[in-house]
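Heads up, one of the protein chains got dropped from this complex, but the rest are sitting where they should.
This part shows subunit A:
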Amino acid sequence: MRNPLSDKVTAIKPSGIRKFFDLVSEMPDAISLGVGEPDFETPWRIREEGIYTLEKGKTFYTSNAGLKELKDEIGKYLKRKIKVKYKSEEILVTVGGSEGIDLAFRAMLDQGDEVLIPQPSFVSYLPCVSLAGGTPVVIDLQEKNDFKLTKEELEAAITPKTKMLVMPYPNNPTGAIMTREELEPIAELVKEHDLYVLSDEIYSELTYGQEHTSIASLPEMKERTLIINGFSKSYAMTGWRLGYICGPGNIVEQMLKIHQFAIMCAPTNSQYAAIEALKHCDKDVKEMRTAYNQRRRFLMHSFEKMGLQCFEPFGAFYVFPSIQEFNMTSEEFATRLLEEEKVAVIPGTAFGECGEGFLRVSYAYSIDSLKIAMERLACFISRLREEERA
């Protein structure tokens, strides 16, 4: 029989998270800090809107790009939040932020086009670039720079084939954010080398102490930036699978073709619910942000007490402590922590090789769970230190 599979697909490595998922699943009493989604339920008024639209029989396809009213609300939201104006035809409603990532690469890349991907970062960028026929080029971010992308790092990675740069901020898994001042030199280089930016801003509502800045809001950057955002993290709507991508009309038009043939339209019910979210749920977002911030402070304080080195992150709901003082890989550390103390965290390497020596710890959990997990982690660490001394 012939090989039924595509070489392109078989060459893709399965997600490093999968392996850990299997391990944790076998341990029902483990405390997992390995989750990349909010612990809050979707605010009730959003859920109720979803229920109402089902009752009213709004169960048909919407137009491919999404409900006009939703796109208008997204436009208003972006204007309010990041001070950039998007017209209806510059917005495409997608099945989660993930679809947007895939669409952007598929619409923009030809064989051999290079895409710069700063890592550690979300697991999808690299395989999606490969699937779209592009060449992923990884930029290893440094802890000493708080995992922000620097002008020097970017400049060193640019070649004549570079077409796109992924900007994954606020960052999963490091929690790093980038301020306007830090984005400016990046934007200058992008313009100088005529690159496009895919700015994944799915965690834009979750920044602490300072507002999120979109690179699209910098001068002359809107026309070379695609923004990905969505409802999963900000409104605790992961299971609704709803996001959006916005950018220059000519790119959106081509992405729409792929979306039209592959997806048809994002879930109708979720789209109606999302209108409610954008219109009336600022307060809910603020409350969740306050809770995340409290947990963030709690974890930072716990690490400090344990003497575990960790740069202070100001975004998303992750902290990324370093375990370089212990003589083991992230995976060994995470596996032993799970087996010996029944606490699950994700090895940093799941988000790129340069995540070696780090762990992703999610704080999308109640303070009570975090407390128990931190007690166990502290025990584990002091045991490791004793072992090393012996």
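By our rule, contacts are C-beta pairs under 8 Å (C-beta built on N, C-alpha and C of every residue); 3 or more make two chains touch, one makes a residue touch a chain; residues count from 1.
Going forward, contacts and distances are computed from a predicted model.
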### Query
UniProt names the one chain left off this complex as which of "Na+/H+ antiporter subunit G", "Glucose-1-phosphate adenylyltransferase", "Lrp/AsnC family transcriptional regulator" or "Lipid II isoglutaminyl synthase (glutamine-hydrolyzing) subunit GatD"?
"Lrp/AsnC family transcriptional regulator"
### Task
Decide which residue listed in A:Asp39, A:Glu69, A:Glu143 or A:Glu188 touches the omitted chain of the complex.
A:Asp39
### Contact partner of the left-out chain, one of A:Met164, A:Cys310 or A:Ala344
A:Ala344
#### Entry: Touch criterion as defined above, residue of A:Lys79, A:Arg297 or A:Arg383 at the omitted chain
A:Arg297
### Task
Could you list which residues of subunit A touch the chain missing from the display?
15, 17, 20-21, 24-25, 30, 32, 34-37, 39, 41, 122-124, 172, 290, 293-295, 297-298, 301, 344, 346, 350, 367
